[in-house]
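Removed from the display is one protein chain of the complex; every other protein chain stays in position.
Showing chain A:
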Amino acid sequence: MPRSSPDRGAGLGAIRARRRRTTATRLGAVAGVVVVLFAVNVLLGTYTVTIPDFLRILGGADIPGASFIVLENKLPRAVIGLLIGVAFGMSGAVFQTMLRNPLASPDIIGISYGASASAVAAIVLFGAAGTAVSLSALIGAVVVAAAIYLISRRGGVAGYRLILVGIGFAAVMHALVSFLITRTDLRTASEAVLWLNGSLNSSNWDRATVLVAALVVLLPAAVILSRSLQGLELGDDAAAGLGVRVEASRLGLLFTGVALAAFATAAAGPVASIAFLSGPIARRLLDHRPSLGMAGLVGAVIVLGADFAAANVLPGTSLPVGVVTGALGAPFLLWLLATANRRGQGG
């Protein structure tokens, strides 16, 4: 048989280049939507700011009322919304791609529940508030993730075992949260429930700063590690055959995914379903090619869109963003299961 003619390789190269352009275009489009939603969140809503006013406020001009609302309320809220969307979206996509299962997002395999249980314990048992709650959420997520990893690990982690152990942990943590809430007084309980819903209402610059610092480290780590996802997706043996250091890469990806979800949860509470929704939507937008970047952008679109709806759909009240995203999650799960079954594949 003849050795490949150069034009064959060039033909594949052309297809690849065209596909890369399509990917870039779609990423750009979704990024555009993120920018628009960010602007909508900052400028519109119950208190409307004009663009010239907004630019003057950023420039340092003091407009009575508007300056405070923009700088201390709207802007940190939108920034945190954007960042937790990116963090949850990427975290979910890391888990779903690595474990080859759309159910394997941190909000389903118990990592978010671990953060919740720990945070609620801090609120109810120690009367914690503010940063202390965030910190305990962070610790809870990491501890639960480590426990899931160690228990599901027997000479190498199998994806399905990790998911089952994770779902078990989610149930235990859920029970713990319910128990703590029933044992406390009404005021503390409502405070805990508010946190559990996931809300951007108490966003401030302190939280935003912590989140930015975390993402500056975690996003590049995720991008670097995502290269080995290409191999891990094919199964452990095939990945090892391709020269991927399977256990090391997986541990690194798990840690990055957990840290992304944990910092996002610490900043805004366990905003439901973002991690779970973003990955599959991003995949469909890119014709099934996994892309952490796209998943992050989709996450940001969901959070910013949902928060705008939550803040404005009922006049006079600002719903927690988690109420809206939670309502999106269940129908999406059903749709995912329905379409997966039609193709004869169980996830």
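Please note the rule applied: a contact is a pair of C-beta atoms (placed from the backbone, for glycine too) under 8 Å apart; a residue touches a chain by one contact, two chains touch by 3 or more; residues count from 1.
Please note the rule applied: contacts and distances are computed from a predicted model.
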In UniProt, the chain not displayed here, chosen among "ABC transporter ATP-binding protein", "Cytochrome d ubiquinol oxidase subunit II", "Acyl carrier protein AcpXL" or "Phospholipase_D-nuclease N-terminal", goes by "ABC transporter ATP-binding protein"
Options A:L12, A:A175, A:A213 or A:A330, residue touching the unrepresented chain: A:L12
Considering the whole complex, which of A:A132, A:A146 or A:A240 touches the chain not shown? A:A240
Given A:R26, A:R56 or A:R100, the correct residue touching the omitted chain is A:R100
Tell me which of A:G140, A:G198, A:G231 or A:G305 is the one touching the absent chain. A:G231
Tell me where the left-out chain touches chain A, residue by residue. 1, 3-4, 6, 8-13, 15-16, 100, 155, 230-231, 233-235, 237-238, 240-245, 283, 287-290, 343, 345
